[in-house]
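The complex is shown incomplete by one protein chain, all other protein chains being positioned as in the whole.
Let's look at chain A:
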């Protein structure tokens, strides 16, 4: 039976069919749906870990414990997990282990677009690159088999267009599979220098075996067509090549570390002109060049942004490989006369609890080091109340560093971080502030969920990925036990309280934490009556539009509140100086 599945859903299906019984992840676009799908299958334990490093360690433990394991994360998540990963490739596995890295070329929802194929090479581990959902599912099985056969973790690397596009997948029933025995083998698993040195040698030997495998792997295949042009490609780029160059011969690589050198050489020998087509980094191209093979064009595809058939066609024309966009359409409208189209940027939702904090920070003209989550949108107009944003958990260390660089800045600098992000990797940053006698003021934007990726649970929500009840960490107590004496909880939709709290904590010469405590507006379905406008009092000053609420607009020089969108959070009332905005009336039965 065939089902239409996204790449992520297909990976989950593959994990189920090929006997994965333990999985862990931290949510991150475009990887999130892998575990959300996997948890639904019977006999699979799947969890949200507080961060990717922990997820990786849980997966390692599961493998040692004899269960096939899958760990999923977005590309930047592998940076967090890199520490255990680099050593795990030394110890190798007991039961099969697959690490899914979902890269995000074009940065649809990410702060950078790193190409994680380099991680596979760096960690000396096998790398598989599916090009559609069927391959994504099949390659989970292949990865687990290779993991056990070559005693190594395996990376399955997708990109957004594989993870988030859907294609037909053949569904099969899982085969029964037994847990392996736990192996007590300290020479293999206890990585202190005397045991690690032989493992380093064993790793090289294993790579030699993997190179041989790569030559014969069924996922590395030559498709002979017209031999005047040969294309080496992998992953989603394969699909673009088939659209743009339907007649070219193709070496489709599904197993890309280590590369099949002999196969590449024989393909090169069989074509007149050879090129490599890949997205982001010239990962394959550089290795092909290092083999001494001549390429008809080098570096002709942009190294930045997401590839698509249009960009590929243009690049091939520029490089003189083809003369026209023969394989693909080019028959569009000339839109030079079209009216200008205003942008539709993402915004904080109506009723969002972060809005009050950012409005206050903007009014107080503070330096704000930000973090990863919905609230990063507080950096965009009209709020524009965030100065930096580096990676998960960085906000606190950055604020601390600013204060250490210039103590005069301390009283004007705050860090903002979400609850899920704080539990991911903010805790250690705060510990550092306390330990090193910083004065940072940290605002934890606690909306009780991982909102950006679609409301996933975390150790503070009281629920697991499977929806079961769980202990919920007490944020205030946690912060206190880290050594912060000044901790206060505020209602972020109360502007006066928020501003006063921020001003007071900035003035304190010790670390302080403000917990802005209000659940995500999309979680609490009960909304209060919509705000009303008293048109005769409105002067059209537009101050209410500075909070960036999608429910408020200016029509005929007066404020207008869209009652269908307004959640009655009443933040705008507190901004209006004329008293023109008033609370909606409660309906009485």
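Annotations for the structure displayed:
In this section, a residue touches a chain if its C-beta (ideal position, glycine included) is under 8 Å from a C-beta of that chain, and two chains touch if they have at least 3 such contacts; residues count from 1.
What we mean here is this: contacts and distances are computed from a predicted model.
As stated in its UniProt record, the chain not included in the shown complex is "Indolepyruvate oxidoreductase subunit beta", which appears among "ABC transporter permease", "NfeD family protein", "Indolepyruvate oxidoreductase subunit beta" or "Nitrogenase". Touch with the chain omitted from the figure is made, among A:270, A:382 or A:401, by A:382. Here the missing chain is touched by one residue of A:338, A:408, A:481 or A:496, and it is A:338. Between the chain not shown and the residues A:56, A:349 or A:484, the one that touches is A:349. Interface note for the absent chain: among A:40, A:168 or A:183, the touching residue is A:168. The hidden chain makes contact, of the residues A:239, A:464 or A:574, with A:239.
Within the entire complex, the positions of chain A that touch the omitted partner chain are 2, 4, 29-30, 32, 108-109, 132, 160-161, 164-168, 236, 238-240, 242-243, 308-310, 313, 328-333, 335, 338-349, 374, 377, 381-382, 452-454, 542, 545-546, 548, 550, 552-554.
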